[in-house]
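The structure's right below; bear with me while I get my questions together.
Missing here: one protein chain of the complex. Every other protein chain is in place.
Up next is subunit A:
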């Protein structure tokens, strides 16, 4: 693929040609895309697909795959992000092209480690499964043929002869009748997962696979091919990474937070200091709740905790003056000398509000950042309790927060599966008495905002600058010619890490 720096060059094809390029709403991504794409589009495509795959993950955890809710929510997400999903829609060229290119871009970002690969393959498989499940019957055969899979549907006579055997072999048939659906004849070695458990009828080296089971096989094929492709991609990655236009984006993509950044403009001054204690039990996410408690008990917090909690407070609306007062009051209770506070700690607080040094207005940490970076050590209270607490300790904490035992088990199961943010969502649902929190948690300030919304009866809390899901350009930072907004916010996050290192007081 070629990357152009300036204006977008779009290939203009005649309608027929466009449809021929992408004859189906889904594909196995066997061929890489060709043509040109601008850097901006490159970035947008990548981010949109990351959002899509994260939704796929989230929905898969919140709902049983294949249920009505799951299907409709996933379809809504696909529509919102303008990806292809349905075969029958008109003029699907753009969404399909988007789907094609974005997949290949993400291969570059997600081939780099075993964990990333596993995650990417899992979500892509779930996405494919969904799309295949809504494919109309008459389109299936042509899709399979176009994808070079040698699955031939057997004739009705052949089916009747073997009917009893097929029914007896397949676990997907309840009754004694074979559905009028197709049965496919494939070489037995391609139905490994089915025949090893004797879940399919074998005859003369072929497996007679009912339509319902063919999906598992197709997905397996897909997984094998994608796995190999990712391994190959990883090998050619150094060449791609040497392109400095792409390198920062690819490196950050797998860790990127793609939602609101909860900067302060809208909220400033809405909270008073005496509200904080009660807010901490009502609307704070567990990570901040435990930081607040530790601060109150010890009259002190270490650097990591001060950063994580301090920026969160800024995000919920604490002004600089309030922040200074808040921290000073508490530290003095711990017998700190007020002068020492002014000399050492207040500079930092002003710095994090963008009033010192580089004057970067630091944004509160996202869940991703809290989970992945700066692991807490002995004597630290920051981090994500679902990620960083020992399961037994976490259980005790949840019990202290009055979560019912069934809820605790659910949460612990999610934690075991490393779905920390979903576990926190569950926590939200339990503490706010709702079945479905209605959002996909990715930021502590989001937790707070949503909580306040529910507690105030659903009225939208006034936010002046409600920012859309895609990152906006930041006027305060110089934009280089080819960089984009995400790169800016990502690089400021990067800067913050460096700043932290510099300013490590302890």
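Going forward, contacts are C-beta pairs under 8 Å (C-beta built on N, C-alpha and C of every residue); 3 or more make two chains touch, one makes a residue touch a chain; residues count from 1.
Quick note on the criterion: contacts and distances are computed from a predicted model.
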**Prompt:** The chain dropped from view, which UniProt name applies: "DNA primase", "N-acyl-aromatic-L-amino acid amidohydrolase", "TATA box binding protein (TBP)-associated factor, RNA polymerase I, A" or "Proteasome subunit alpha type"?
**Reply:** "DNA primase"
**Complete:** Touching the hidden chain, out of A:79, A:137, A:198 or A:212, is A:198
**Fill in**
Which of A:189, A:239 or A:406 touches the missing chain? It is A:189
**Prompt:** Please identify, in ascending order, the residues of subunit A that touch the omitted chain?
**Reply:** 165, 168-169, 171, 188-189, 192, 195-199, 201-206
